[in-house]
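Attaching a single structure in structure tokens format; questions to follow.
Here the complex is missing one protein chain, while the rest keep their positions.
Naming follows writing order (A and B), and every chain is counted from residue 1.
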Amino acid sequence: MDDLTKDRVEQLIDCIMKKCLWQFHSRTWDRERQNENILRMTTQILCDEAFDAKTLEDKCYWVDAVCLADDYKKKFTWLLGIEKSEIKLIMQEVKNRLDYLTITGSLNEELNDPLY
Amino acid sequence: MYCEVNEKERTGVINPIFTCQPCGAQYASIGIKECIGIVHGGQGCVMFVRLLFSQHFKESFEIASSSVHEDGAIFGALDRVEQAVDVLLMRYPNVKVIPIISTCSTEVIGDDIDGVVIKLNETLLPEKYPGREVHLIPIHTPSFVGSMVSGYDLAVKDFVSYFAKKGESNNKINLITGWVNPGDVTALKHLLSEMDVDANVLFEIEAFDSPLMPSGNHVSHGDTTVEDLIDTANAIGTIALNRYEGGKTAEYLQKEFDIPMIIGPTPIGIRNTDTFLKNLSEMTGKPIPESLVRERGIALDAITDVTHMFLADKKVAIYGNPDLVIGLAQFCLDMEMKPVLLLLGDDNPNYKDDPRIQEFEKNLDYKMEIITNADLWELENRIKNDGLEVDLILGHSKGRFTAMDNNIPMVRVGFPVYDRAGMYRYPVVGYAGAMWLAETIANTWFVDMEYKKNRETILNVW
């Protein structure tokens, strides 16, 4: 990752960590699910890709994604000036970094408790 | 017979008047200087009692927990006591006195706190803390016996019996205050000073009303020292003001060290204060000075202003600590009021043998009911559903909704009072207490008259 991308990823990550709660659900499998779905939808929204949130579960990811995407667009105007493919690339890095912060690199010892 | 003593008929408790024994032991322990107790049980037994004290005094007090968790409850938790003592000693270098206060859980699992104290005295203390003065005192206060009142009584006795040691006579009297407020201690010390009596006041909690100082001192604690406790064996006499909160200790000192004792009366009201002074005078040979005659006169003057005009025939319900309740009832009678219901919140079998209660039974000329093992539902149910008419409630804050919901004026007395400011500062004992009580009762009644537009105009020319 070049420095610019790294910096941009950090900005996007900081926003999630300071403003959102969805990335900190209880267990590893919850966090994988949340990160995967919400960031996928956020990317789709940022790239103006149409999709249909039909199930209650999808709708729930979707509302978090919409709010995050709105926040991103408001705060990080550079997002509006880059190619869709680049957005996807950056968002993939965001996902990697978020997974690291909240799952793979997390020091939370309760993440793998099999019960809630 | 006009006075009936009955035990509550229901098995359970709806809105309790007292909490359990460990709270009483904790209350006694914070009256000792350089003392931090360890409550052996779950953390709530400490956290909530500390909260309760801080609600009442608007101060924080230091009490530790052995923090018994699941494993301890199953396998025994004495290791938690050992660790707690060590941690406390390491981090609080000035602590000398550590009562180990048991609770329901650790009594049920049968943790031998006496044994662990012996073990610590033989191992941890000499090995890790040689030369340091440390007193570990086991206090058994299972929550399923008695109440906070008996817990206090028991702890006071355990502290005194641990320390009391015969030496030279100190020419003092032991004054065991019972469960009182800082304002009461101030009033009592004032009477002692006017009488020129040197007293060992136990457990001395005047400093619980502690200041906000530029130096930022942060710990409120009592002022009874280890030396004071040792010295209890050398007094010329013991006065325990409250039969149920210190009486045991007076008896112990008499039995063990031949120290003459007087139990009671709780010096609430003019008459009881007179008796207290007479007892002081007889025990010490000191006369009652003119200054107290005058002080008594000022109180009488003030009380006269409100009694037969306003307070006479008002029906009162009183609940709380037994000595307080009985003392208040006696004083109310002297002020021409009619205590119609007294609620004593535990099942102490000795209440019916209390001479003061027997005097109610013998001499009262109207109907008074005394309920033992009572809860606050005994009061509320009578008012709401059984047509009991009450003009005034005297009691602690836990009964505030009974008063509010039934539109009955209430004067906060006893422990805990958290819904009025600074009440711990005002005495109910001594002449000062009598005056404060009479005037506060009257003023509360006046506000009620105005609020309810109930003959409020008569105050125009009073």
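Methods note: contacts are C-beta pairs under 8 Å (C-beta built on N, C-alpha and C of every residue); 3 or more make two chains touch, one makes a residue touch a chain.
One rule holds for everything that comes next: contacts and distances are computed from a predicted model.
This complex has a chain not shown, and the name its UniProt record holds, of "Nitrogenase protein alpha chain", "SoxAX cytochrome complex subunit A", "Peptide/nickel transport system permease protein" or "NADH-quinone oxidoreductase subunit K", is "Nitrogenase protein alpha chain". Touch with the chain that is not drawn comes from one residue among B:E34, B:D86, B:D305 or B:E439, which is B:D86. Mapped onto chain B, contacts with the missing chain fall at residues 10-16, 18-23, 36, 38, 41-45, 47-52, 54-55, 58-60, 62-70, 72-73, 80-81, 83-88, 90-91, 103-105, 108-109, 142-145, 147-148, 210, 212-214, 216-219, 347, 377, 381, 397-398, 400-401, 405. Along chain A, the points of touch with the absent chain fall at residues 17-19, 21-22, 24-26, 30, 56-57, 59-60, 62-64, 66-67, 100-102, 105-110, 116.
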